[in-house]
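Inspection log for the structure reproduced underneath, given as structure tokens.
A single protein chain has been omitted; all remaining protein chains appear in their positions.
To keep things simple, chains are lettered A and B as they appear, and every chain counts its residues starting from 1.
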Amino acid sequence: MSADYGHDHHDDHHASPWGPHDWSHGAPHNSFAPLIMSAGFAMFLYGFANVFIGGEVADLGALSGVMLGLIIITMGLLVWWRQDMSADGIYEPKATGAPFRNIDIRKVSMWIFLMSEMMVFTSLFSTYIRYRLGIQNCGEVFLSGEWVEGTSVVCFEPAAHLIASSWFHLAPGAVNTFALIISSFTIVLALKTAKMSDKKYADKYEIDMERVRTHRSRKVAMFLGSTLFLATLFLTLKMIEWFIGFPTPGPLTDLNHGHSEIASLYSEGYTIHANSYQHYAYDTSYHDGHDIPHDSALYSMMQAGTHPGGVMMADIRVGASTFFVTTGTHGVHVLAGMIGLAYMTLKALRGGYGPSNAVSIEYFGLYWHFVDLVWVLVFPFFYLF
Amino acid sequence: MKQNTLLRTLVLLTVLGLALSMAPQADSLPNGIIGQSEKGCTCHGAIPDSGVAPSIEGLPATFNASTTYTLTISFTGGPSGQSGDPHNLGGFNLAVSSGILEAVDDTVKIDGDQATHNGIDDDIDGNGIQDSIEAGGAAIISGNDYTSWLVNWTSPSSGSSTFTLAVNSVNGDGQASANDAWNLMAITVAGPSSGAAAEELQSADPFVVLVTLIIVSGILLAAVILYTFYRVSPDGFNWESFAPWIIEWLTSTDHKKVGTLYFLAGFFFLGVGGIMAMLIRIQLAVPGNDFLTQDQYNMFFTMHGTTMIFLAAMPLINGFANWLIPLQIGAHDLALPRINAMSFWLQPFAALLIFTGVFSGQAADVGWTGYAPYIVSETAHTGTTLWAAGQIMLVASSTLTGINFLATICGMRAPGMGWMQMPLFTWSIFIANLMLFLSIPAWGVGLIQVYLDRTIGTAFYHVASGGDPLLWSHLFWYFGHPEVYVVIVPAFGVISEVLATSARRSVFGYRSMVYAMAGIGVVAFIVYGHHMFTSGMSPTLRFVTMLTTMLVAVPTGIKIFNWLKTMHKGSLVYRTHTLWALGFLVTFTLGGISGMFFPSLAMDTHLHETYFVVAHFHYVFVGGTVFGVFSAVYYWFPKMSGRMMDEKWGLLHFLTGFISFNGIFWPMHKLGVLGMARRHHTWFITTDDYANIPAEMASWNLFITVSAFLFFFSNFILVGNMIKTVVSGKKAPADPWGGWSFEWMCASPPPTPSFDPHNPPVLRDANEHIASEPSRLGQWFERLMMPEDDSEVNH
Partner (left out) sequence: MGIASAAFDSLWNEYLVWSAIVGGFTFIWLAHHSLTYRSKEEDDDWVDVDGIEVGVFPKHNDNVSLELAWTIIPFILIVYLTWISWGPINDVWADPTDPDSQYGLDCTDAAADPNKCYHNIDITAQQWFWSFDCRDLGPSLCDASQYQDLNGTTVPVISLKEGEFYLANITSIDVTHSPWFVSFGVKEDAVPGLDSQVWIIPTCDEADCGGEEGESTLLLCTEYCGDDHAYMAAVVNVHK
């Protein structure tokens, strides 16, 4: 079936589908990675659906299915990377059609991909806006007095109410914002370092031309590694914020109103299952010290004796779901970025990046900047207001 | 010659007129269908009342084979006897899944596998006079006067038996009143275990039928694959070369091989979806049929829709896109070949997840639309979670496909091929993928929300916590409506190519064709609200979408008239692909016209969710997309396989397929208008008391079922033709039909890589202007995209 176009390297080379590949020519490259990864995804989703059913842990044994799925996906990824490790950028297909002529096809593809990513987050924000505006806010319900102690009311409780109530609560999110912004900078540094021509590089760092390669690979790996570190920091802080909490010892205790630790969202009761959520701000006795606003209906009702006061219980599952799923989706994007960064750091260490293929870093950077940008939107909407 | 033509035109018009005279008539009075409850309870009161406690005594924990047990049926609670009147205390209905019921005394009567109390107004001989009156006016003994009854049950030889008992506690006033209450219980008793397997085989469970057929089809598919392997080199056949051969297919990233894989998957699932359609049609052939239980029916129509759209239509379209896009634009492969393989391989595994439920008997039963909150409710089957999971993988697959085709078409066109020199099929794939790409993430997010709702218990669609069911409808239809254009637009592309080539003309109004498709692509995003006219959505939104939906007809009309004009002064050569294309024009026009009834609101409130809708979308899905696919198969199969298909078989396929297709879906318009609602597992012709579905509906439904089987089997002609062609077809030349685009320049079958990447073909343009020079806007955009000094990267 194969036709000879008169170029030797078009001969059937039958590269192993397990890789690595000879990238000095175009397609096709056989690969096991798509098959393996697809099987892994199916396994993962299947296992996950067996572990949890309707909000409860139904079968912990199925966790092995989840793990197996993850292992298979990892195997697929390793095959994929093994094939790509040798890509040196000599063969980089360029677009031929207007209006993208001479632009790398990979770049065009990445921009197109980001279009769909934009739609993903638009949909998540639509969900958020629908519920934020469509369901009465818990604070308003509290002040309206339309609740009785002991019966849960459905209302929207933005995570920001809890998070923005104290600087300590906000700290992980705030640090994360800076971590991501800095990581966008470090990835640009990595690109700049990789892209510099050998001569320029030698001039800049005042080293011999022979040392450029090793020097550069260490430098690029360092910048990529810093990016990876910042991404890891991001996810760690997120876990602290969601599940772990952190202590506020010594002088911080005073700043934190005498509490020696900041509880996680989970231990504060802000969870997707919270159908009887309680918060000190929704307690009239707490308000004795802080004053219920005098123009509120609750205040007049309590003055008139028609409302006994007490603690309001709220069903905040929808609000919590939008918070955790939106920030979680962003977190998964960071995780995906980390996986990519880990590979790129490894490749950089092996001297894989030079001026001829530095664009790979650029195209990953496009994605990374996008993730950063999304966070810049998520942060005010979910953490501040 | 001229006279002959006139005569033929007249005959054709007469036939068409006859067909149209079958149009739903406006003078019959419909009233809908009513059902008989499987719970078998003709109970008073609307809602089961937990205050009434039914019980069955005398049942063993496990029964012995063919033994008679005397069961005592009784209940407590409810208003029974409160009036002090010992008459009219209550009633019961006991249904058993196996074994034989017998009455012990007069208080109980048996009807097949059901037992119920003997009522005072019974009319067992069915002569219209109550038995009590026939017996001389004296009230015969009434089972209503008791709260417990005796029934003999003779157990079957094996298997287990389920007892469903409904009891009714009444207040004794002799008629149904609001405080009458009833309740249900069910109990399953296992029998001797040894015979369990035999019992399962005995009952020809439609599920077993389906699963068996799927497995058989799978085995046949494997056999075909093996045979193909054998055919590749019959002389040098040896098993050692089998592993490399199959690995080559499993790992290939070549667009043609992946395309072939898409075809395999697509045709396989077309068959599976077809089998499910046949089971559905058997169930609906006669009124009150119990071939399928409602449970099974609900799973089958859900799986049928999901399979046909996502696992049959889309892969078949992707098969053609994979094969032809690089060939048509003169590229050596797709932009991202490995991503392309990934797009494909996600699909079989997604299918596996979606069908996992079928094999466990708990497949999704939510409809392909999966409306919330049913989809997250506990009454929906457990397979729904995996259905959502599979769909998430399909979303991922479609996203990757989108990136690939958009990048390929944007960036890899051969020199000389500007945007306005692309073949129309390429244009159609471009627009379809753009629509899909921009809409499917919304659905993906919705599916993830549903998946998480059903697994870890988020509350996006839990109404009790404030979740909004309409949010799902919006996310779904924001994708769902572009999706239906995604599957029809590529068919437009196919028809444009086929008709123009067959008529030996260049397609009429190339530019308006492109603008019309682009127009459809834009309008697709603002019309989806017409699926929600009766959903409680805001009236303003309904009004806006009514206006925009009406607009869809304009670009579609342009395309149809352009196709017709393309034939003008041409030399139309009748090949099978031409016939399918002409058939497409007929069915798609009819489907388009029936589509115009929905945006008109006062009509939509009646037609929504009826068989009129079913008829409409099958006219566009099958009469549009599938006919387009058939046309494309006959048109491009010689290019792909290197062999010519059999025209005689093709003609037979067209005639049987086209006629039986219309036989299935044309009468459905009528059924819908007269009151047959969609997604009902059964329908009844009731007495004249209810101005109801007239008796002729029964004949129409039977007619539809027969046509459906004809249509199903007619497609085996195509499969047979393809196999025959591969085995013994005539060798195909490079350009058997006289097309102009690049694929006809390659040998049949084309080489790999399809074109030399270093020396791509150059498109010439018969029109005067120089195509390779981009327009002013294009030049501006190019300058924008390319930095002046492209060795520096701007950040």
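Keep in mind that, in the parts below, contacts are C-beta pairs under 8 Å (C-beta built on N, C-alpha and C of every residue); 3 or more make two chains touch, one makes a residue touch a chain.
This one's a predicted model, so the numbers in the text were calculated from it and none came from an experiment.
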item: Partner chains on view for the chain not depicted; value: B
item: Touching the absent chain when the full complex is considered, from B:D333, B:D365 or B:D453; value: B:D365
item: Omitted-chain contact residue, chosen from B:G51, B:G218 or B:P539; value: B:P539
item: Sole residue of B:S55, B:S97, B:S148 or B:S377 that reaches the chain not shown, by the stated touch rule; value: B:S377
item: Residue of B:A53, B:I100, B:V522 or B:I560 touching the missing chain in the full complex; value: B:I560
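To be clear about the criterion, only the chains that are shown with their structure count from here on.
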item: Chain centre separation (chain A, chain B; CA means) in Å; value: 36
item: Parts of chain A lying in touch with chain B, wherever the complex brings them together; value: 1-3, 5-7, 10, 17, 26-35, 37-39, 41-42, 45-46, 48-49, 51-56, 80, 93, 95-103, 105-106, 108-109, 112-113, 115-117, 119-120, 122-124, 126-127, 130-131, 134-135, 154-156, 188, 191, 195, 272-273, 275, 315, 317-318, 320-322, 324-325, 329, 359, 362
item: Of chain B, residues touching chain A in the complex; value: 247-248, 250-254, 329, 332-338, 341-342, 344-346, 348-350, 352-353, 356, 378, 382, 385-386, 389-390, 392-393, 396, 399, 402-404, 406-407, 409-415, 417-419, 437-442, 444-446, 448-449, 451-452, 454-460, 462, 464-468, 471, 474-475, 747, 749, 751-753, 756-760, 774, 778-779, 781-782, 785-786, 790, 793, 795
